[in-house]
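Omission of a single protein chain aside, the complex is shown with its protein chains in their original locations.
Right after this comes chain A.
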Amino acid sequence: MIEVIDLHVGFASSDVLKGVSLRVAQGERLAILGGNGSGKSTLAGWLAGWFSGGTHRLTAGGCLWNGKPWDDYTLVERAATVQLVGQFPAQHISGRAFTVAEEIAFGPENLGLPHEEIVTRRDETLAACHLEHLAGRDPFTLSGGEQQRLVIASALALRPKLMILDEPFSNLDPEARSHTLSVLNALPADVSVIIMDTNPDTVLGWANRLFVLHEGKISEFGNIRATLFDPTVIATIGLPAVTRCFLEIERGSGSAENLSRDNLPLTFVEAAAILRRSRSA
């Protein structure tokens, strides 16, 4: 699958990525957390093969898909392999389609797929992303959240093997956020998904691996819990809201369970389980 080897990338006079190495296997759900300016968008662009000939300067290392750099693949192969959804959805609308339905069909039409295949993909994606009622609307007249769902739908219509989402939840309300996660969860098991985000709350419970990108360097500390409780990570990203809440309760009054970094809840599901046990005790 995709492998990033000691990637060093500069932009203008500064180094954005400083030796990032990463390997994502088929079907993995991976989250990369980082603060603003940590290099998430640049890494996302390189993972998707967007910057190989652009303004970002590669100083060392590279990115390989099944052992070959993106430049070795044709545009059709790349489009059917990797899709990147950016954080500003209006920039990711093609500017070639007059309706939402046309925007979703745009990619498959470019690949010269058979007529029936395109219609099937378009209709399935419209339904999966709850966009049927907007099918005839001009993409640029949609709200930010609707545009974000449209961009995700347009990427999914290409049935990529790797989906990269750069802060995909920034324009979404909580319901749309949870729906988008369920759409990502419903993807075939062999599709790898990488989400870049600033907030651990949205990706915990979804990701099966967690990385932290800080000042252009990427780290993984054994498992998700170890990563989140690393002092540097706490300082830059902070703990999940539910974890912070339990820490406050623990400091204030104590609880039925002895909570430590090994059993503090990271998600609402874990928190609910602790509260149930506490109540029954």
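Quick notes
Going forward, a residue touches a chain if its C-beta (ideal position, glycine included) is under 8 Å from a C-beta of that chain, and two chains touch if they have at least 3 such contacts; residues count from 1.
Note that in this section contacts and distances are computed from a predicted model.
Per the UniProt record, the absent chain's protein name among "Cytochrome D ubiquinol oxidase subunit II", "SufE family protein", "Energy-coupling factor transporter transmembrane protein EcfT" or "NADH-quinone oxidoreductase subunit J" is "Energy-coupling factor transporter transmembrane protein EcfT".
For the options A:G39, A:G107, A:G145 or A:P168, the residue in contact with the chain missing from this view is A:G107. Considering the whole complex, the residue from A:F11, A:F88 or A:F221 that touches the absent chain is A:F88.
Checked against the full complex, the candidates A:I118, A:L184 or A:I224 give a single residue touching the omitted chain, namely A:I118.
Chain A meets the missing chain through residues 45, 48, 50, 54-55, 74-76, 78-80, 82-84, 86, 88, 90-99, 102, 105-115, 118-119, 122, 138, 140, 154, 158.
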